[in-house]
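The complex is shown incomplete by one protein chain, all other protein chains being positioned as in the whole.
As written, the chains take the letters A, B and C, and residue 1 is the first residue of each chain.
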Amino acid sequence: MLKIGIIGAGRIGKVHLESITYHVPNATVTAVADPFLNEETRAYIASFGVENIYTDYHAILDDPSVDAVLVCSSTDTHAAISVEAIEAGKHVFCEKPVDHSLAKIQAVADALERRPGVKFQVGFNRRFDHNFAAVRKAYDDGKIGEAHILKITSRDPEPPNPAYIKVSGGMFLDMTIHDFDMACFLTNSDVEEVYVNAAVLVDPAIGEQGDVDTAIISMKMANGALAVIDNSRRAAYGYDQRAELFGSKGMVATANDTLSTAVLSNAEGVTGEKPLFFFLERYMGSFSEEMRQFVAACENDTPVPVGIHAGFQSVQIALAAKKSVQERRPVKLSEIQ
Amino acid sequence: MLKIGIIGAGRIGKVHLESITYHVPNATVTAVADPFLNEETRAYIASFGVENIYTDYHAILDDPSVDAVLVCSSTDTHAAISVEAIEAGKHVFCEKPVDHSLAKIQAVADALERRPGVKFQVGFNRRFDHNFAAVRKAYDDGKIGEAHILKITSRDPEPPNPAYIKVSGGMFLDMTIHDFDMACFLTNSDVEEVYVNAAVLVDPAIGEQGDVDTAIISMKMANGALAVIDNSRRAAYGYDQRAELFGSKGMVATANDTLSTAVLSNAEGVTGEKPLFFFLERYMGSFSEEMRQFVAACENDTPVPVGIHAGFQSVQIALAAKKSVQERRPVKLSEIQ
Amino acid sequence: MLKIGIIGAGRIGKVHLESITYHVPNATVTAVADPFLNEETRAYIASFGVENIYTDYHAILDDPSVDAVLVCSSTDTHAAISVEAIEAGKHVFCEKPVDHSLAKIQAVADALERRPGVKFQVGFNRRFDHNFAAVRKAYDDGKIGEAHILKITSRDPEPPNPAYIKVSGGMFLDMTIHDFDMACFLTNSDVEEVYVNAAVLVDPAIGEQGDVDTAIISMKMANGALAVIDNSRRAAYGYDQRAELFGSKGMVATANDTLSTAVLSNAEGVTGEKPLFFFLERYMGSFSEEMRQFVAACENDTPVPVGIHAGFQSVQIALAAKKSVQERRPVKLSEIQ
Partner (left out) sequence: MLKIGIIGAGRIGKVHLESITYHVPNATVTAVADPFLNEETRAYIASFGVENIYTDYHAILDDPSVDAVLVCSSTDTHAAISVEAIEAGKHVFCEKPVDHSLAKIQAVADALERRPGVKFQVGFNRRFDHNFAAVRKAYDDGKIGEAHILKITSRDPEPPNPAYIKVSGGMFLDMTIHDFDMACFLTNSDVEEVYVNAAVLVDPAIGEQGDVDTAIISMKMANGALAVIDNSRRAAYGYDQRAELFGSKGMVATANDTLSTAVLSNAEGVTGEKPLFFFLERYMGSFSEEMRQFVAACENDTPVPVGIHAGFQSVQIALAAKKSVQERRPVKLSEIQ
């Protein structure tokens, strides 16, 4: 039974608390730390049978009975806490992005080099989604041959508060970062070059923050495939999350998930349901699965499914994308250090 | 917090134990009874924190702290245990069918009349399935107008062991009984008359047991709608569970659920996934939902969503269907008492 | 080049005139006869280069240069004209139903026995529809194994004028007759027994004419398969024409045709187009194909694809269906002579 401490009791921390309790055998959450705990949150955490609730996460790191920690704090603290946890000999599951600075992510990688027994997994949950996993499996099984073209559609149902942009680092770092990781995952390849065609079409206030809200991102993959991501901060019909991988022997493509398969035919047309609303509805299953695999890697001392390289590269691609928008040219990843 | 005792620790009893533990707030399983407990099952039950494990279910009925019981024992004991539990003042959730004998089901109804405060729900879980619930909701919302034609497709992936037929009472009582209840649920109406066109096309051994394995069941509903169910004991592509309700203003129809939306296009064609394998995969969500609603009815003293009338009528239809096959004529439900 | 005369210049006669002219190589329409020709119709016919336009169809039968005739007159004249044409040595393509009386259809069959060189095809155009032909082909190719269950959905977009019922013989003879033929075609088998569950749910005026407008028709096929047809005189979403054939190795099913594949996703849902409006839109391609195959059979002296047996049996099933409604019991085809 892996004993887990959760650092940060915000939305995603609670998701993991619930997942581990209900859907992950062989693991239990014994401690949660958050500097801003109110009574409601304390009661919520206690209702899951968590014995230790702290405001200072060091209490978790100092507890020898804790095997692994989940770093679910604010992004700017991910890297530093991860390094501390690694040095304390705890396995680490760190939410994405690891940091906005490649240097800080590298510092985590360096810490891991010094503690080879420690597991470190990045929270790219979409790799564990049933649809995207089926695309990768079809590819791995040779069903589509060599990868030629990857297309990812990723559109949010609603734009964020423009004030959030400053904190998040912008669309490429807070939203597309998942798609960058998907591009690598689905083609099983790194990215070599990025070109972005972007605009502010959804909300001028986003433009005033120096960011974009609509983009077509064209990439060259290291294995020769071409990839394209299209993003929008607002799809009127909801959360649009699809992928299509085309290769020498065929194509595998996914559609959106819906609450039911019911289709209504009437004088207006033949109407099915909109996609599931947002990431908590759409990807709930993937949050459990990523945690099961993290726990399995810790318990069995096997490689984690999403390591520090994925955490580093996704940010590197995001920074290349930002540079491409600024300089209006294709940018090689090797330019971004 | 509703305290629940489970009587019968077979497959479906375990499903409910897991559902209540993980997916039903405000309820906890405090006792399980089964006369045939082995060590493995005891350990499994204990792993959910169940404190009291008995071989005799009377220990549950005698425990004043238990609020409700789930009757998950063999079908021939459902009615008698239910009557005992009702008389002990426990709320009852009883698996389907309540019994093969209408007289015994009536005895349960009579017991309920004598204990008006006791809740009694029958385990027709498909009413809580996301797809079928969406059909009924569309109907309730007036989207299709008056109901004219209901079509239910219900095909199992594999036939049962022919020996099971004797115990189960045959296809209409062990398989179609769900579809009979669905017909009533989806049209929000009782059944008046049944005509069956049946055959043995899957397995001659089933015919040797005096049963059929393929059927088209045509029904008149009390509200004037026509309904048809088609059944097969074996669909080569898996568990086929669909419904289509056609009315004066339109139609609502469902498709099968699949593990993912991935579709492979290659030289052979454009291929999607087969339906989810069988009822545990297909209907898992509905098992949790029926239990949440049972618990809510007990806690709030509100009507249960599936009462004894549904339990009685579904068996009545099944018996009418058997008579229709024997006598090769339409049979009115009023003939079956 | 087969020289064809068309007897009857109503809607379907015009359809064949256009089909033969534009879509059937090796055939040409040289004569059209209709007792009620107005100037507009004469001009329409002439625009296709038809040289001989008559009011009396005997002029066509007397013309030795005419190889084949299409009998597109009113139903009550089909059989008599067909017999005359056969006796004149003309190949005959006769619209459906051949007659409402089995005796009169038998008279046509008898005439054919006396003239073995004459081809006689019945106008069951749906056999040539791309979707239904694909179902039969999958069956013939062994893709679904033995046929177990056939389901046909056939719903019109609008009910006929109630006055038409008297002329047409009712829903089973004017509408379902196509579905009866489809049942035989798709299972490649005759029908043995029919049971009908019917109602008047669309238009009370249809009931006043002694007919029904909604039906579920359950049939036993001679090859052991079970079949069911569901009919409505009015589907709010348009012309609904689908078939599903289920067998020991799998299932083949069709969807409706639409004008385009465009799907609109917006705040209301994900909406595709309604089915093509009615039979002229839906089945236009099949009218050309049935004519091409008729011409080929005449030219090559090969068997026609839809002979007098299909014409006879479809009416026999319709009469059995009417009897089943009247007597509320299953009716064997052997009862209908």
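As a convention for this text, contacts are C-beta pairs under 8 Å (C-beta built on N, C-alpha and C of every residue); 3 or more make two chains touch, one makes a residue touch a chain.
Only a predicted model underlies this, so the values are computations on that prediction, with no experimental measurement involved.
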* Structure fact -> In the whole complex, of B:R115, B:H130 or B:K274, the residue touching the missing chain would be B:K274
* Which is it among A:A80, A:I149 or A:L259 that touches the chain not included here? -> A:I149
* Structure fact -> Contacting the left-out chain: of A:A80, A:A109 or A:V228, that is A:V228
* To do: Out of A:V24, A:V50, A:A133 or A:M219, point to the residue that touches the absent chain in the complete complex.
  => A:M219
* Structure fact -> Hidden partner sits against chain C at residues 22-23, 130-131, 133-135, 138, 143-144, 249-257, 259-267, 273
* For chain B, residues in touch with the removed chain -> 235-237, 240, 264-274
* chain A residues that touch the omitted chain in the full complex -> 145-146, 148-149, 151, 153, 155, 195, 197-199, 201-202, 214-216, 218-220, 224-228, 230, 232, 234-237, 240, 246, 248-251, 328-330
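One rule holds in what follows: only the chains that are shown with their structure count from here on.
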* Asked: Which chain pair shows the largest tally of C-beta contacts?
  -> B-C
* Structure fact -> Between the Cα centroids of chain B and chain C the separation in whole angstrom comes to 42
* Asked: For chain A and chain B, what's the span in angstrom between their mean Cα positions?
  -> 40
* To do: Could you put a whole-Å number on the gap between the CA centroids of chain A and chain C?
  => 58
* Could you list the positions in chain A whose residues touch two or more of the other chains? => 264-267, 273
